[in-house]
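Encoded as structure tokens, here's the structure I'll be asking about.
Of the protein chains in this complex, all but one are displayed in their positions.
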Amino acid sequence: MSFTGDSGTLGALADVGEADQATEAVPRRRGKRFGRRRRREIGLAYLLILPSLLIFGVFVFYPFFRNFYLGFYKTPPFPGLPRHYVGFDQYRDVLTSQDFVDSLKTTVGFALLTVPTGIILGLLLAVLANQKLRGVGIYRTIFSSTIATSVAVAAVIFGTLFNPVVGLLPWLGINPSPPILDNPDLALLGVAVITIWQTLGITFILMSSGLQAIPEELHEAAQVDGAGPVRRFWRVTLPLLSPTIFFAVVVGSIFAFQTFGQIDILTQGGPLKRTNVLTYFIVKTLQQDNNDGKAAVLAVALFGITFVLTLIQMRVLERRVHYGR
Amino acid sequence: MLGRTLRYLLLTLLALVVLFPLYITLVNSLLTPEQIAAKPPTFFPTHPQWSTYSDAWDVGHMGRYLLNSAIVTTIITVGQVGTAILAGYAFAFLEFPLKRTLFLVFLSTLMVPFEITIVTNLSTINNLGWYNSYQGLAVPFLATGFGAFLMRQAFLQVPRDLQDAASLDGYGHWRFMSRVAVPLARPAVAALSVFAFLGAWNQYLWPLLVTKDEKYRTVQIGLKQLRASNLDQVNITFAGVIIAAVPLVILLLLFQKQLVRGLTAGAVKG
Partner (left out) sequence: MAGVALEHVTKRFGDVVAVRDLSLEAEDGEFLVLLGPSGCGKSTALRMIAGLEDPSEGTIRIGDRVVDEVEAKDRNVAMVFQSYALYPHMTVRKNIEFPLQTRNVAKEERATLTLQAAQSLGLEALLDRKPGQLSGGQRQRVALARAIVRRPDAFLMDEPLSNLDAKLRVQTRAELIELQRRLGTTVIYVTHDQVEAMTMGHRIAIMSDGVLQQVGPPQSVYERPANLFVARFIGNPAMNTVAGPIVADGDGRAIAVASTRIQLPEPYARVIRDAQLTDVVFGVRPEHLQVSSEGLLPATVSVVESLGHERHVVCRLEDGQMVIVRQQASEAAPGEGSMVRLATDLEHLHVFDAHTERRIEP
């Protein structure tokens, strides 16, 4: 298959038999002839999407479906023995186990801690940095800066800051015993704080973009109409920001459910399994317990919960979103 | 309305709070362990210990980790942008059967959480013999539904007139793609590149599962390793953190605009 494209219109027309192929260029959306030209176009199209589809097939779809299948097989406690088929029993056992229920509670609790707080803080910073002040650009860069941090970076930094010996908290007077990350009651909160800080940059950028998309004229019209700053925020800014907030809630929840790095570095699911979020549970089941089957079931649960949650959010929340257009 | 000074005060206060963890990391990376443990804490290094950086780099292997991250991230970024351009072009400019269905298939990959793929992907990678290798780290991520979506949107903005003119000038698809469509979609390509780079650089779960030693470990796992092996020498760990964070800080400073564009592609338009 070759597209010469060199001959130019006249040169190509001279070669009548080959005309269609030689000048085959950007297609007309009309012209539904299924001649060689169309078949070439179709062939090219499939060729172009093939690389992506290949990767998706091998590393996304195949694993996705196989995972369900894996859940039907119970992994033996000793390596070398074959798996045996148990049907839905494993699903039932794992999903009703206390560990799973606890993990689910922890994960949901974590999401509730981080998503609303993160959005409110990001919004607050965005509103403050949206003013027309001299040098506000520097503040905007600073507020976005945590986007340069990964979960590993944030975890290591705060892990040390929270450390009772070398950390800064004791100096600030915060000295819980046991120390935060070892404290069953405080560990999840500690990780939540770290996560909120780390995602502040993204949330800030998101909220800022949403704010800047609101035409300045609307705020001016509201001013002339007699609205003070608070009323302007509630009646004009916030409703028009609702698509962005909605997006942040949906995507934020999805990411909150996939929290892993911080837990892996700092608490390893403890203390007393109080930070055993689902993803960590899955990986630990896979790596430490070598239990493929159970891990697969947990992964299905994670997928299912995320999916359902997103669906619910779309149903319930999207109704309250005011799309400007 | 708050007075101007009050607003600046509030902004500065919040900026300090946000910056503080990074700042203290930088400071602590230049102190001795004793200084770090001392109370009250030191906020400015009077005798900077530059050796922490060379320690982190050599003994802590951060140099090697940085190289690995750079290689893997580049492969992934190039791969994602490349496949996204190809697929986006097909969806934007070509007509073919099942086009709409296939596009939905592309988008559906966004709904599949990574965790549900790791069990199988690990065994696939193992079977291919790619455990602890660059291929194992990069290949599963060479395509992205988000990227195809972004590029399709960008390509759809190319005016119909240009397509017609190019057609009359005898441009074939490959030429049109490289000479017209991609250059016109440059902002989207830049945004996608930055976004892909960021995502790949910050990956944690997969590199953890698929590497086992410093030969191929990336900088994020490297940090975990560094911390674990230097529990008493926090300054070296912090030097490692700075080393890991610096490339991204530079990226952010240079490409802030593109990054914003990439992040908000889905959000603001609803």
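We just call them A and B in the order they show up, numbering each chain from 1.
We adopt the following convention: a residue touches a chain if its C-beta (ideal position, glycine included) is under 8 Å from a C-beta of that chain, and two chains touch if they have at least 3 such contacts.
All values derive from a computational prediction rather than experimental measurement.
Asker: Given that one chain is not shown, what are the shown chains it touches?
Answerer: Every shown chain touched by the left-out chain: A.
Asker: Specify the residue from the set A:Asp89, A:Asp185, A:Glu220 or A:Asp289 that touches the hidden chain.
Answerer: Here the residue in touch with the unshown chain is A:Glu220.
Asker: If the hidden chain were put back, which of A:Ile142, A:Ile180 or A:Leu240 would touch it?
Answerer: Spelled out, the listed residue whose C-beta touches the missing chain is A:Leu240.
Asker: Could you pull out which residues of subunit A are in touch with the chain that's been left out?
Answerer: 215, 217-218, 220-228, 231, 235-236, 239-240, 322-325
Everything that follows uses one rule, which is that only the chains that are shown with their structure count from here on.
Asker: What whole-number Å value describes the gap between the mean CA coordinates of subunit A and subunit B?
Answerer: About 14 Å separates the centre of subunit A from that of subunit B.
Asker: So in the complex, the part of subunit A that touches subunit B is made up of which residues?
Answerer: Residues of subunit A touching subunit B: 2-9, 11-12, 22-29, 38, 41-42, 44-46, 48-49, 51-56, 58-64, 66-67, 70, 125, 128-129, 131, 133, 136, 138-139, 141-154, 156-161, 163, 165-166, 168, 170-171, 197, 200, 202, 205-206, 208-210, 213, 229, 243-244, 247-248, 251, 254, 257-258, 260-261, 264-265, 278-279, 282-283, 286-287, 292, 295-296, 299-300, 302-303, 306-307, 310, 321, 323.
Asker: For the complex, which residues does subunit B have touching subunit A?
Answerer: Going by the criterion above, the answer is residues 1, 4, 7-8, 10-12, 14-15, 18-19, 21-22, 24-25, 28, 33, 36-37, 39-41, 82-84, 86-87, 89-91, 93-97, 99, 102, 105-106, 109, 111-122, 124, 139-145, 148, 163-164, 166-176, 198, 201-202, 204-205, 208-209, 220-221, 223-224, 226-227, 234, 237-238, 240-241, 244-245, 248-249, 251-253, 256, 259-260, 263-264, 266-270.
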